[in-house]
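In what follows, a structure is listed as C-alpha cells, so that the remarks can point back to it.
In this view, the complex is presented without one of its protein chains, the others remaining in place.
When the chains are written out, they are named A and B in that same order, and each has its own residue count from 1.
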Amino acid sequence: MLDTIKEFASEFFVTGDPMILGAQVSIALALVAIVFVLTFFKKWKWLWTEWLTTVDHKKIGIMYIICSILMLFRGGVDALLMRIQLAAPQVEFLHADHYNAIFTTHGVIMILFMAMPLMFGLFNIVVPLQIGARDVAFPFLNSLSFWLFFAGAMLFNVSFVIGGSPDAGWLAYPPLSELSGSPGLGQDFYIWGIQISGIGSLASGINFVVTILKMRAPGMKLMQMPMFSWSVLSSSITIMFAFPILTVTLFLLFLDRYLGAHFFTVDGGGNPMMYLNLIWMWGHPEVYIVILPAFGIFSEVVATFSKKKIFGYKSMVFALMSISFFSFFTWAHHFFTMGSGANVNAFFAVTTMIIAIPTGVKVFNWLFTMYRGKLSFPTPMLWAVAFIPCFVVGGMTGVMLSVAPADFQFHNSYFLIAHFHQVLIGGVVFGYFAGLYYWWPKMFGFKLHEGLGKWAFWFWNIGFYVCFMPQYALGLMGMTRRFNEYNFDMGWQPLNVVSTIGAFLMGIAFLFQVWQIAHSIRFLKMDKSGDNWGQGRTLEWSIPSPAPHYNFARTPQVVGQDDWWETKQRQERGEADPAHVAAAKTAPLEPIHMPKNSGIPIIMSGFWFLAGFGFVWDWKWMIVLGLGGVIVTMLARSFNYNDDYYVTVEEIERTEAAAAKGAN
Amino acid sequence: MAQAHSNAHGHGKHDHGHHDLESLKQFGFWLFMITDVILFSTLFATFIVLRDNTAGGPIGTDLIEMNGIIISTFILLTSSFTSGLALLSMNKGDKKGLILWLAVSALLGLSFIYLEVNEFIHLVHEGAAISTSAFWSAFYTLVGTHGLHVSVGIVWMTAIIIQIAKRGITPVTKRKVNIISLYWHFLDAVWIFVFSIVYLMEVM
Partner (left out) sequence: MRPAFRKLSILLSVALLLILSGCSEQYLVLDPKGPIAAAQKDLILITTLICAVIAIPVFAITAVIVWRYRERPNSKASYKPNWEHSTKLETIWWGIPIIAIAILAVITVNYTYKLEPAVAIQSENEPIEIQVTSLDWKWLFTYPDQGVATVNYFKAPVDTPIRFKLTSDMAMNSFWIPNLGGQLYTMSGMAMTLHLLADEEGQYYGSGANFTGEHFAQMTFTADITSQEEFDAWVSEVKTTERALTETDVEKLKQQGTAEVAQFSSFPDNVFYDIMMQYVEEGEQGAHAGHMPADANDEASEHHNH
C-alpha cells in the first residue's frame, strides 16, 4: 500500500530538483497560510459574496490585475533564472531540460497569463465607466471569462510541481510537441491550460464588442468615444476572429496526442507545417490584440497630461482598425525560412511592412498632441513618453525583420528576441503600466506614490535597454535563441553578462513597484472626488473614486468628445449645460436594475479545471466528472430566472451622499 | 442574465433600444456565431489541406456510403424546417405548437446523431479510425465537431422546452427560442458545406 502511494507520488509530483522542491514546499505553506488567515479572521463569507461570486466589472477587473501581477512575478523569475544560466553557461546553473521548461513557461505566462489578464483587467475597470454604462453587456459571462482564465492559469502553473512543465517552446511546434518528441504530461498541461483560458478570452471579446456598440451613454456617437474604448473595440474584434483558430489548433494537437490522430505527425500523412500556419494565424493577431489597447492608453494619457485634445482622432481610429485588419495577413513572416518560396515570402514581407505605416502615423499623432499642449509628467505620462523611442526602435527592427531575405539571417536569433521583447515590453508593458498608474486612483481612491514610481520607472527603462540592446548584437554575432549554453570561444559571454545585469535591474524595478503599492496602502491618501488627476477628460473621471457599484446614479447625456473636459470648460466659463444635459443631471432618481452575484462561474470553471486535469492524466472518471459538471452548471444557469434585482432610490441617495462626503 | 440599467417598471418599459436586454443577448449570439464560422472555417481548411493524405491506407471513396448521408441530410434539413414551424407557433402565441415542433426538431436531431454515430462505427470496423491517417483525422474532427454542436443543441433545446412548459411564452423564453433556432439553422448551413466539401467531393 505504502509502496503504491510512494510510486504514485514520485510520478505525480515533480522530483529531483531542489529548486522545484523549494517551490512545492512554498506553495503548500502559502496555501496553508491563506486558509489559516481566512479562517482566523472569519473572512470566508466575505470572500465568497464580495469577490468570488461577483459579476461587477470593477471587481472582476481588480481580480484580473492581481493575477497578472502574480504571473509577472513568476514570468520574471523565469527570466532571471535563464539570464543567470546564460551569463555563465559553464557553471550549468540549470540543467538543459529545466532551462527548456523555463523558457517555455516564461513565454506562455508573459503573453497569455500576464499580458492578457492585465489587458482584460484594464478593459473591465475602464470601458463601462468611460462610455457611461453601468456594467458590461453580459456581466455573468464576464465573471465566467475571469474564472475560466483562472482555471486555465492554475492548470498551467500547477504543471511546474505536478506532472512536469511543458518544454517545447511557447508555441509548441510539432513534431517536437507530439508524443514522439514530448512524451511527458507537460505538453498536455500546456494544451488544456491555454485552451480553457482561451475560451474565457473569446467570450470577453464578444462581451466588449457588444458593450461598446450597444451600451454607450445617449449622445456618445462612435466617433466621439474615448480613444481607449476604440482601441478596446478594435482589439476585441480581433480577438473574435483570432481565438477560434487557437481553439481549433490546440484541439487538433490534443487529438494527435490523445487519440493518435495524424494532423501534425511526421507519419500517417500528417503535416507539421500546417501547425505553424494555423498557430501563427492566431499568433500574429494575438500580439496586435495586446498592443492596440496600449495604444489606446497612450492616447488617453498623452491627451490628459498635455491638457489638449488628441490630435487626428479620425486618423487614429482608422489606424487602429486598419492595424487590426492587416494583422490577419502577415502570419507567414514567422516562418520565412520554412521554404514556402519567393512568391509567398514576398507577399507576406510586403503586408508586414504595410502595418508599420498606420503604427507610425499614431506616433506622429501622439507627438502632435503634445505639441502646443501644456505637459506635466506624473508617472503615467513618464511611461507614455518613454514608450515612444522604445517602441519606434522596436518597430524599426520589426521592419528589418520583415525584409524576408534578410530574415534568413535574423530568424530565431537573438536579434528576433530583442525585437519582440522591445515591442512587447516597450509597447505593451509600458502601456499597461501607464494605464495601471493612470486608473489606479479610479479603482481604489488613492494614487500610487510618485517618488517610488519614478524609481521603478527608471530602473525598468535603464534595465530594459541594458538587457536587450546587447541582444541585437548577439543576434548579429550568430547566437541562436533557446540555447541553454554556448562555447566561450564565440565571444558571446561579455554581452550576455551585460544583458543579465539589465534583467536584474528590471527585477529591482518590480520590487520598487511592490514597495510602491505597499507603501501607498500603508500611508493612504484618499481622494474620493473622482477627478483624481484634476485634468480628466472622459466620463470615468466624473464619478467618485472608487465608483459606486452601480457606476452612474443617473445615466449621463453626452454632448461630444472629451465630454467631462467640455463640461468642466463650460463650468469655468460660467456657461450653462445644454438643456437636455441639465435635465438628465437633475432628473429624479430611479431604481437601478442590476445583476445578482452568481457562484456558477467559479464552480463551472472548477469543473473545467477538473476535466482538463483528467485529460492530462487520462483519468477517465475525472474527465467524466469534470465535463459532466460543466454541463450541469450550464443547465443550472439556463434554468435560473432569478438573476437580477433593483437598487432602491434610498440606497442610491445614501451612496451618493457618502461619496460626496468622502470627496470633501 | 439581467442587464444593469435604470428601469422602474421591469421589462415592460424600456428606455432605450440599446438597453433592451433580450435584443442585446441576441446580438451577442450573432457575434458568437461569427466566431463559430471561423472555427468551422479552420476545420474546413485543415480538411482541404489534408484530404489527399491517406498514407497508403483506406480512402474515402471506398468506404463512404452516400445513401446514409443523403438520409441524414434530409433529416437535418427537415429539423431546420420544423424549428421554423416552432418559431411561427411562438409568434402566434401557440405554446403547445411551439413545444411540439421544438420536440420534433430535437428528435430529428437525435436521429441525425444516431445515424452519424452508426456511420462512424461502421467506418472504424472497416479499418478507418481517427488514427488511421491524416485524412481520417480531419474527416472525423470536422464531421464530429458538427455532430458535437448538434448534440449540444439537442440538450439545449430540451432544456428550453422544459422552461417553456413551466413558464409559457415570455420575452425571456422568446429570446431563448430565437437564439436556439438561429443556432439550429446555422448548424444546418454548416452541414451543407460538410455535405458538399467532405462527402460529395470525396465520392465524385
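The rule is short, and it goes like this: a residue touches a chain if its C-beta (ideal position, glycine included) is under 8 Å from a C-beta of that chain, and two chains touch if they have at least 3 such contacts.
Every value quoted in this text rests on a predicted model; they were computed, and no experiment measured them.
Checked against the hidden chain, the listed residues A:Leu185, A:Met215, A:Cys390 or A:Val647 yield one contact partner: A:Cys390.
Checked against the full complex, the candidates A:Lys374, A:Lys525, A:Lys585 or A:Arg654 give a single residue touching the omitted chain, namely A:Lys374.
Only one of A:Ile194, A:Val301 or A:Ala349 touches the absent chain when the whole complex is considered: A:Ala349. Of the listed residues A:Asn412, A:Ser638 or A:Thr655, the one in contact with the hidden chain in the full complex is A:Asn412. In the complete assembly, the contact with the undisplayed chain comes from A:Ile357, out of A:Ile5, A:Ile357 or A:Ala657. Contact between chain B and the absent chain runs through residues 49, 52-57.
By the touch criterion stated above, the residues of chain A touching the omitted chain are 96-97, 100, 167-169, 173-176, 180-181, 265-274, 306-313, 315, 335, 337-346, 349-350, 353-354, 356-357, 360-361, 363-364, 367-377, 382, 385-386, 388-390, 392-393, 396, 399-400, 402-413, 457, 461-462, 465, 469, 472-473, 475-478, 480-487, 490-491.
One rule holds in what follows: only the chains that are shown with their structure count from here on.
Those residues of chain A lying in contact with chain B across their complex are 133-135, 137-141, 202, 205-207, 209-210, 213-216, 218, 240-241, 243-245, 247-249, 251-252, 255-256, 259-263, 265, 267-271, 274, 278, 550-551, 554-555, 590-596, 631, 635, 638-639, 641, 643-645.
Against chain A, the residues of chain B that register as touching in their complex are 1-8, 15-16, 18-19, 24-25, 27-28, 31-32, 34-36, 38-39, 42-43, 46, 49-50, 53-55, 130-135, 137-138, 140-141, 155-156, 159-160, 162-163, 167, 172, 176.
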